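One structure, pasted below without further comment.
Excluded from the complex is one protein chain; the other protein chains are retained at their positions.
Letters A and B mark the chains in the order given here, with residues in each chain numbered from 1 onward.
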Amino acid sequence: MSTLPSQVSSGNSQPPPLTFSTSLFRQISPALYLQRHLLHSPPTRPNGRSPFQCRDFTLTTNSLSHAHGSAVVRAGDTAVVCGIRGEILTVAPGDDPSRFESYHSSPTSATHACGSRGAGGASWGGLIVPNVELSTGCSKKYPLGPPGGLAQTLSDQLHELINVTKLVSLDSLRIYDKGSDLDSTMKIKGYWSLYVDVLCISLDGNILDAAWYAIVAALKSSRLPLACWNQTEERIFCDASLNHPISLRQSLPFTTTFALIPLPNPEGCGDEAAVLLNDPDSYEEDEACEILTILSTTDLSTVQGHAPQSPSGRLRTRVEKIEKKGGWKIGISHIESCSHLAASKAAQYIQSLTKEQLAPM
Amino acid sequence: MAARAPDRRRNNPPSHGTTPPVFLSSSSEAVKPKQSSRPPNEIRKIFLRTGLISSVTGSSFLEIAPLKLSVSVLGPRPLPRTSSTPFAAQAILTTEVKFAPFASTVRRGYLRDSSERDLGSRLYQALVGAIRRELYPKSRIEVVVTILDSEDEGDDVNTVYIEEGKTTVETKFWDAGRSERALGVVLAGCITAASAALADAGIEMFDLVSGGVATSFVDEVDPKGKSKGDAVGNKLYVRDPVIAPPEGKTPLATCVLGYMAARDEISELWISGKVGTKNGTTEMDELVDEAIAAARSARGVLNEAAKERVQFIVDKTGAASAPTKTEAMDVEMSG
């Protein structure tokens, strides 16, 4: 960067304060640098965005040759690749398929005694295995080697999101025995287990939103080979020429993350000021004291079916998850206003996803 | 697949264990990859772009048809301050190559396997001689390669034929040098992309290293007919080979090398397969020359990428020094 000396402030009684170039100031005092930007009117973030403005994002689906479904999401300088790989879980003759049909991992002592807890349990939730890999040299702050705290927390958060939102229909994961005449539960011979791997190629803040969007887009674009039970061989075979999509929910939920930056109080008393930033980059995340994530759906097709009572013109928004960590400055009113922003962000995501789906492959 | 010990740091697959899908096929034609239509002395188109990752010192992204890989260079940064760290007069270079779990036909694990470690050490050999390490004492330079997509197939059987109740398991290996060719193309891509990333990081080097790969093929011979002698005459060299061998040909040997074109030096050489020694070293020389020619072609792309990046930086600094609208809006930054 250039070494422009910043202007010396016009204090004349005191000796001129120590001055730094903008880029140096950014490095040595990030908190102050951020505060000065945000106290400006109108508040502008160092990256040129307004507090509630999110980064533009791009989506590319199914660009990988070996994955059953994939998506590349780039939001600002954060880039993630999500690849989905299906593998087959064969239900052994002694197994009870109903274990997989229930979402809640059964709290019976049997599963604990088997020690299957650490291995993902035996519930439906265990069929989809998301993992985040950050040790790809995506940022100099993140060390190489086995997944650290952030990667583990993200993997667990994404696993919870997939389970809680019931994103994937269990029916599209079942593998049936087409030939038999027995009742439907006996016909289930296996399940597709989906390995959802998210690789972060470039990390510049707000990895959760990008990763979740990539997962939803990749699942939506996935095509699994058609699998069925072969009675003579007694194993599951796939047909390379036929495939089927994974059916997802109609109203797709999306996450929106906000970071709260504390500001110095000019009066020095009363409530401390703070500003919420939508879609923080890593420079802002480092200074944030509070992180708020809202998972919401925006239903674009409210007109169908029963008449909605909500006023027309406004999208019907449902919140499915709120997560707020650290700090104490976010109030209920903040959460309310953020939920509206989250809804508009979700609408943006849906629009870009539909555009991508409609585009010729 | 046998149940492994659960990984404490990741979400684990169902404890029942899962198997990759096994395809039922009536004919082998359906799964055979397509032949390439380019002449044997031409390499595939290379897409190379540097500086895409903002939070690391240097980075590059390379794409050669199905192969996609991203390289980031971390450092030079100080060695960790532990009592066991010895004094290093030269920079310590580490290279890591990792396939994404979805990058090959058979899903790979999260821990680096032997072929990934092998590629890492070969990449180290290719780069270590080119970097002026004596200029960065007491520091380390890390090169991390993430392969997102490749032609590599792993070694699992996943096609089955059934005829008259008799099952035959068909391996997807039609020839022996298959995985060497796939890994060779990956390694050549790694070398080219890594030196582009090192240049992007501004690390001083003697020369850029570009990777080249060539394979020698001979006419397919009947397994019974022992006509090995005349096969040498019909030798076909293919630069930057794809996984499928040319029609009617069977591979003999594959050569991968890292080549510094300006110094005419080979920094890494890997030959696998059958190279005859009947005519002295001419067979090997021919193969190496072909690989060098492939590396020279890749060097052209490498030079372009480096030039593009320099131009971009010049443009950016030029724009920054001129007073622009964003600069004027900047907050006063005296502290």
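In the analysis below, a residue touches a chain if its C-beta (ideal position, glycine included) is under 8 Å from a C-beta of that chain, and two chains touch if they have at least 3 such contacts.
In this text, contacts and distances are computed from a predicted model.
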item: UniProt protein name of the chain not shown, from "Mitochondrial import inner membrane translocase subunit", "Peroxisome biogenesis protein 5", "Protein pelota homolog" or "Exosome non-catalytic core subunit rrp46"; value: "Exosome non-catalytic core subunit rrp46"
item: Chains in view touching the one left out; value: A, B
item: Residue among A:177, A:233, A:320 or A:356 touching the omitted chain; value: A:320
item: Touching residues (missing chain, whole complex) on subunit A; value: 101, 103-105, 107, 112, 115, 117-118, 121, 124, 149, 152-153, 155-157, 159-160, 164-172, 247-251, 253, 289-291, 295-297, 299, 306, 309-310, 317-332, 335-336, 339
item: Absent chain, residues of subunit B that touch it; value: 6, 8-12, 81
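We take it that only the chains that are shown with their structure count from here on.
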item: Whole-Å separation of chain centres (CA-atom averages), subunit A against subunit B; value: 30
item: Contact set on subunit A toward subunit B in their complex; value: 1-2, 6-9, 17-20, 22, 25, 29, 32-33, 36-37, 40, 44, 48, 64-67, 70, 77, 79, 81, 83-92, 95, 114, 116, 118-122, 126-127, 129-131, 133, 135-141, 144, 146-147, 151-152, 155-156, 159, 193, 195, 197, 199, 201-204, 225, 227, 230, 232-233, 235-241, 282
item: List of subunit B residues in touch with subunit A within their complex; value: 3, 6, 8-25, 30-31, 52-57, 59, 66, 68, 70-74, 77, 96, 98, 100-105, 107, 110, 142, 144, 146, 148-149, 160, 162, 165, 167, 317, 320-321, 326, 329-335
